[in-house]
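Selected chains only, in their assembly positions.
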Amino acid sequence: MPRVVVDVMLKPEILDPQGQAVANALPRLGVSDVASVRIGRRIEIEFSGEPDLDRAREIADKLLANPVIEDFTVRLVEADETADARS
Amino acid sequence: MTARVGVVTFPGSLDDGDAARAVRIAGAEPVRLWHGDPRLHGVDAVVLPGGFSYGDYLRCGAIARFAPVMETIVDAARGGLPVLGVCNGFQILCEAHLLPGALTRNQHLHFRNRDQVLRIESAGTAWTNAFQPGQEVLIPVKNGEGCYVADTATLDQLEAEGRVVARYVGGNPNGSQRDIAAITNPAGNVVGIMPHPEHAVEALTGPSLDGLGFFTSVLKHLVGAPA
Amino acid sequence: MTTHPDEVRETPEAFPAAPAQPVEPRPAAVAPPAADWAAGVDTVPRAGDTPGELQPYAELGLRDDEYDRIRHILGRRPTQAELAMYSIMWSEHCSYKSSKVHLRQFGEKAPPSDRLLAGIGENAGVVQVSDELAVTFKVESHNHPSFVEPYQGAATGVGGIVRDILAMGARPVAVMDPLRFGAADHPDTARVLPGVVAGVGGYGNCLGLPNIGGEVVFDPCYQGNPLVNALCLGVLPVNRLQNKAAAGPGNVVVLMGAKTGRDGIGGVSVLASATFDEGSEQRRPSVQVGDPFMEKLLIEACLELYDAQLVVGIQDLGGAGLTCALTETAAAAGTGMRVWLERVPLREPSMEPHEILASESQERMLLVVEPAKLDAVLKTAEKWGVWATAIGEVTPPSPDGQPGRLLITWRDQLVVDVPPGSLVDDGPVYARPMREPADLILLQADRAETLPRPADPEALRETVLRMIASPNLADKTWVTEQYDRYVLGNTVLAQPEDSGVIRIDERTGLGVALSVDGNGRYARLDPYHGTKLALAEAYRNVAVTGAKPIAVTNCLNFGSPEDPGVMWQFAEAVRGLADGCAELGIPVTGGNVSFYNQTGAAAIHPTPVVGVLGVLDDVANRVPMGFVPRPGGDHDQLF
């Protein structure tokens, strides 16, 4: 069954201390060619019936993202990009 | 007649007992309000206490905003009911759009608990009229997501309208923009503050008695307010 | 969890008389496992019909003689689910099989006390502190899980001890966390320490429990075995004391709290795999993830149930999950129990009976409820938003006066039929060999007097600077700032004080002082006196606040009990603590033993951590530590 995935990321102008912390740690791992790291949330929603993109967009807008600081995208994802198929 | 100050308990509220105690010490009658009950039981003011409402797993305050009691409080606040949001309560007020901006993860990424000096910037609100503008107070701060952010226009507007209520002095514990510790709405009846005045109301348990002023302020405000 | 059971029933050399049924000889270990072993559910009738079936008892940590003993008790081979239950309950962790013979000194040498309402053997000791109020406190370890997954390990360590306190009828009111890490500059410490501190804080802060003290100690001996001990303090009205006995046949057994998932099933998952090859994916211990929000709701729900007198008995689900809670509550009452396992709310529907019984899912409590009060209990649970499900029923003891049996079915198949006491009380007990470590004489001979002393001011300066820079003496603010010490508004003293002080009665000012201390280096040099010194330090720390010390808890962190040197250290430490308590006139009220803190042949320093609790009639009279820097004030001190 396909799921709906909502990706929520901080708006570009909002400072992302977590992403920054990761970016700062990379040189210590010998990685020097990363320009930026941003960390957000990925939310997988499974509906009991047919996945409902509009419904998901409404949930995202009301609850999952805070429009003051965050942007979101909503999309349908086939099983192979979701948890079941992870290595 | 003693003023009745409501203290809301959400699942996961932690400082609700402390807020009620502070209300009592300030000389008012605390009234416990339950998140699932939309009625305000005739209270004259409301405190949204600190804690981790609904676990605060998604975003602090995001879920609490939809509690039945919040719908009533939002309406009442727009009508002038004094509302103080402390820590999680501040986050809820922002999520409910009673206050602008948002509270995000502390810049240093850790929970931090320390005794913090604040400067009261505005004594014109329902919750700070007992202070002198510029007065410094010592109050515990404890949060993991207390970093206040807003866009520049909003910040400038807050400054211009005198709506920055308190600022961190002697070190910013969470990275808040412009050292903001507390803000208010244009009418001055809704205040959100990150540090915890309810933990500075007894010599035995707090670093000072400075927190009491927030609660005595609202009593003064209520006496002065037209019935 | 049972702690420090003080009574030794028997030793493996003295098995109880075998039941009448003949026991099949054990099949040769080389036979391949039956093909369908993992397929269908292994039922009691099937176990009777297939006596020769090979079972992976050794992989589950049971010895040959222990497995034989289970077959004696049951008169047949155990089912898969029963085997899982015995392997859990007879593990060192649950049965205290290596420590029991020593720990009974705590009871034997204890001074008489009329304050003790519940003592060793209960979830936590309870001491009366006024006409109306009692306090309960206990320290427990969560060492190994915190090495595997520092954040969740430490978080669930706090969660576990809080449920122990809750199970006694108390509201948890404070926590403390004695911690030990490897060298401060070791790369793995950079992984373990921040995770542990964030976990202790994350869970405790979200529960709204002030952290009022602890320890942070670095020593290379803890490199692969950090110690995460957690203490919780609770307060209860004397008449709200709860107990775990599943009394009253006909009463309903209710599981309340989180759903059950495959958390921490660990070793028991060998039962699910037909092949027991090393490194099989199934055997990787699965980590428990804590949900402090659920625990907070569980606390409020339980307290409401207690106050409305809606429960007959209650037990938290700890390391041994349902297995431990079902058997301990039944054994404590001498009753039997009938459980419908498919009623347990599951997070993963594919779970099998032995997995449900072994699951270490957090934030769950088992309640025993009168049928007439069931609705009220379910309503309270619903009010707080926690699951509560009737999963079974208390059954009477057998007509001949023998205790009842625990019968568990899974979709109408009988999968467990055991005497509950055989899992709880009749586990193996070992008097393990002990020998003073061979290197002890050398260690003791290497006295401080032989060290070079600073000879001139420059060398003295060097020494002082080196000491100040030592992580063990350094400021602990980086850690303690991550803990909420103000919540609940009753914290009178906390870090950086030597004792935490909590007000427990706002009307009278009644309060308690608590300190936890331990010194692994002293204990390594002399476990007997080292343990006494830990006790004395905690006692002094409590006494100097002005409190009267009245009770002791302890967490004994040691290497492998199968090493005679470690076992000797352990025995000496217990003897030291028991003697010290007798001399000071205060009882040990509970505690916890953590063995196997060892990497290869290298054990940690023996690390007994001792907690002392004292009473202050009025916390306004507490004496704070000197030289407290005033925040925001001027920090100069005159010496």
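Think of it as A, B and C in the order they're written, each chain with its own count starting at 1.
Note that contacts are C-beta pairs under 8 Å (C-beta built on N, C-alpha and C of every residue); 3 or more make two chains touch, one makes a residue touch a chain.
Note that the structure is predicted; figures quoted are calculated from it, not measured.
Although each kind of chain is drawn only once, the file as a whole records copy numbers of A x2, B x1, C x1.
The definition used in the following text is that only the chains that are shown with their structure count from here on.
The touch graph of these protein chains is an open line. Once the centre of each chain is set as its mean CA position, chain A and chain B turn out to be 31 Å apart. Put simply, the C-alpha centre of chain B and that of chain C have 39 angstrom between them. Listed in rising order, the residues of chain B touching chain C in the complex are 11-12, 14-15, 17-18, 21, 50-52, 54-57, 110-115, 117, 138, 140, 142, 144, 170, 196, 198-199, 202, 204-207. Put simply, chain B touches chain A in their complex at residues 58-59, 62-63, 66, 94-95, 100-102, 104-109, 147, 149-151, 175.
The touching residues of chain A, when paired with chain B in their complex, are 10, 13-15, 17-18, 21, 63-64, 66, 68-69.
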